[in-house]
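Left out: one protein chain. Kept in place: all the others.
Chain IDs A and B follow the sequence of writing; residue 1 opens each chain.
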Amino acid sequence: MTVLPRRARSVGWHVLCLVIVAVVLYPLVWLAFASVKPPDEILSRLALLPTRFVFDGYAKGWEGAADVGFGRFFLNSFLVAGLSVAANVLSCSLAAFAFARLKFRFRGALFAFMITTLMLPYHVTLIPQYVIFQQAGLVNTFVPLILPKLLATEAFFVFLIVQFMRGIPRELDEAAIIDGCSVYRTFWHVVLPLSKPALVTTSIFTFIWTWNDFFTQMVYLNDTEKFTVPLGLRLFVDTSSESNFGAMFAMSALALVPIVLFFLAFQRLLVEGVSTSGLKG
Amino acid sequence: MGRTTERRTRGRGVAALAVVVPLLLTGVAACGSDSGGGGGDATITFVWWGSDGRANLTKKAVELFQQKNPNIKVQTSFSAYAAYWEKLATQTAGGKPPDVLNVDSRYLAEYGGRNVLADLNSGAGKAISLADVNPELAATGVYQGKRYAVPWAQNTPAMIYDPAAFTAAGADPAKGMSWDQYAETARKVGTAGPARGVTDFGILDTTLEIWLRQQGKQFYTPEGKLGFTGDDLRRYWQLASRFRDTQAASPADVTASYNTSPEQSPLGKKLTASEFAYDNLLPAYQKANGKPLNVAPYPSGANGDTGQYRRPSMFLSVSARSQQQAAAAKLVDFLINDPEVGKIVGTDRGLAPNLKVRAQLAATATGNDKTLYDYEAALEPKLGAAPPVPPKGAGAIQKLLQRTYEEVAFGRMSVDDAVNRFMTEAQKGLS
Partner (left out) sequence: MTTLRTPDPPVAPAAAARVRRRDPRGGRRRKSQPEAFAFLTPWLLGAVALTVGPMVVSLYLSFTDYDMFTTPKWIGFGNFAHMFTGDDRYLQSVKVTLIYVLVSVPLKLTVSLLVAMLLNTRRGANGFYRAAFYAPSLLGASVAAALVWRALFMGGGPVNEVLASFGWHTPSWVDDPQFSLASIVLLGVWQFGAPMVIFLAGLKQIPAELHEAAAIDGAGALRRFRHITLPMLSPVIFFNLVMEAIHAFQAFTPAFVIGGGRGGPADADLFYTLYLFEVGFQDFRMGYASAMAWVLLVVIAIVTAIVFRTAKLWVFYDDAESTGGRK
């Protein structure tokens, strides 16, 4: 290895990192600028910066597509994502508590089964589930998107919370039991509050994944009125001429804003939390 | 103590569920469309495909309908062609197709045959009057003895082109030309650049159909089989390849971006100077392209026949599962027969199906409408009758043709291999 002065190596390292940052963030920066470019510049000019800033795309995009305002799509997405978070946190923590703390018959087998469903491609259950919801008259409502979360079908989060709860010292809940607390109170007043980091992680990821979800929402939602943000964006692709690209990219940029905000707010928890507490176990 | 607390906590859990579940359901209800009420005796849903511009016109017509029928409320929705069929398929699978829907001849047999569409010869459908519709055109909505649809408009397959580019190449397509002349002119346009002469038509089922008709053949037989042989297809694709190889037609990657909507088609994006489409789409192409465009007949075959026909531009159908068939039929009747609707929608979908309305409109037409009326009037004596309703699977064959030809255009498959694949797959799909 060539021996370079410490400083030079450090500068080189930063330069390399910054180059990677530029490549990685380029698409996002491109989107941000494309959303304020005059429509004819979006594809034809290579320069990132627009010759003049135009916000028509946002105004036009917000009017929405096929007669439904984009605000409606956002509202629907927030509703679906919000309810999914509540449903997931509730149901997954209930199941996780049972697996982490309680003794019951077939516990090992049920736990193994849950782990197996982690690897299950959801296409295997897709069609019968669709038939069930169709027979129940629930296609084209939000129920098929939220009910599975209320029934803790996302094994990943159950597993996540189980692992976390197992790390909470048992002495705490045993003390509570000795004090006369029921299992329910122990769960509610002792274990659940202590599991907050896992619940927050669950909430964040449920929100982001639901926000990004396209397939399920496309399969179950039919009326444009009930469309969520990804489906709304798709409408632009179909009906837009190039002159309307501004609107499409403006709304794409808006669609990413909630995730970016989440990321900035919980960045420490999302990324740093892993390396400090995560793998060390 | 344990027991009472337990009961209390469990009660609380139940209470929590009791709160969450209705929240879910009301959340949904709040977001659902108005469920009937609101003063109307009947609420029907009505969907179609097309652009924003078309939607504005159609909604004006629907408004007029609601004024005249205050007891019927119509909820409308629309999307682009490809997305429309995708969505209609999931809606149908979901068990709730819309009450009134826009249907294309390619999908008539499919949806009619599955009993998704109501037979308008019986029941509420009898209220729809076809008295003033050209009987030949009206017949195109009948499949296996059942009237699954009524024509909403009449159009004709046509070539949309940029007159400036073609004049520069020394030709006037409006006067008609042979395929050879067209190949030569398109080559001149293409080599002059930047736009190629024509959007590669090897992917288009309509163009293949017209080309076959020019030779006295048909795309589908009345029995629902392919009406042409592998040899016919080979010659057609060889013709298209000749255009492509001489830079007359668009390069493969441009052709592959074609998705049926004028806004995103190569001509709409100024990448080509002409494209085979339908005459009523002229304004949409013009808007996308920006330059003044014109409409011309197809290049003609050996005997001078252009092979064009009175095409049911699109249909209106009523869902067999609709709870409001009477109201739905009323809307359909209104849309095809009301003279005021004719005035509102103009020639956006093509000529009005009702001949009396059409005659009135033709007399007063201006601008693009007039171009279309003049074009159709000049063509009228040459127009043949529409072919029989394409069989179930015609929608899939449209996509198959596009896919297989793309293999040829990209040089990944020889014409012969592609023809073999198409014929095998198509025959499988139609059996």
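Annotations
Just so we're on the same page, a contact is a pair of C-beta atoms (placed from the backbone, for glycine too) under 8 Å apart; a residue touches a chain by one contact, two chains touch by 3 or more.
Please read these numbers as outputs of a predicted model, since none were measured by experiment.
When you scan B:Ala83, B:Val133 or B:Ala240 for touch with the missing chain, the hit is B:Ala83.
Hidden from this view is one chain, which touches chain B at 6, 10, 13, 82-83, 85-86, 89-90, 92-93, 114-115, 251-254, 256-257, 259, 396, 399, 403, 406-407, 410, 412, 421, 425, 428. Residues of chain A in contact with the chain left out of this view: 1, 10, 13-14, 16-17, 20-21, 24-25, 27-28, 30-31, 34, 42-44, 46, 90-92, 94-95, 97-98, 102-105, 107, 110, 113-115, 117-129, 131-132, 134, 144-145, 147-154, 156, 158-160, 163-164, 166-167, 170, 182-184, 187, 198, 201-202, 205, 208-216, 219, 229-230, 233-234, 237, 245, 248-249, 251-253, 255-256, 259-260, 262-263, 267, 270-275, 277-281.
The criterion applied here is as follows: only the chains that are shown with their structure count from here on.
Centroid to centroid, with C-alpha atoms defining each point, chain A and chain B lie 38 Å apart. On the chain A side of its complex with chain B, the touching residues are 66-67, 75-76, 79, 83, 86-87, 90, 130, 134, 137, 139-143, 146-147, 150, 180-185, 188, 218-219, 222-226, 234-235, 238-244. Note for the complex: chain B touches chain A at residues 1-2, 5-6, 9-10, 13, 16, 20, 23-25, 27-28, 31-33, 51-52, 55, 59, 76-80, 82-83, 87, 90-91, 93-96, 261, 263-264, 268-269, 287-288.
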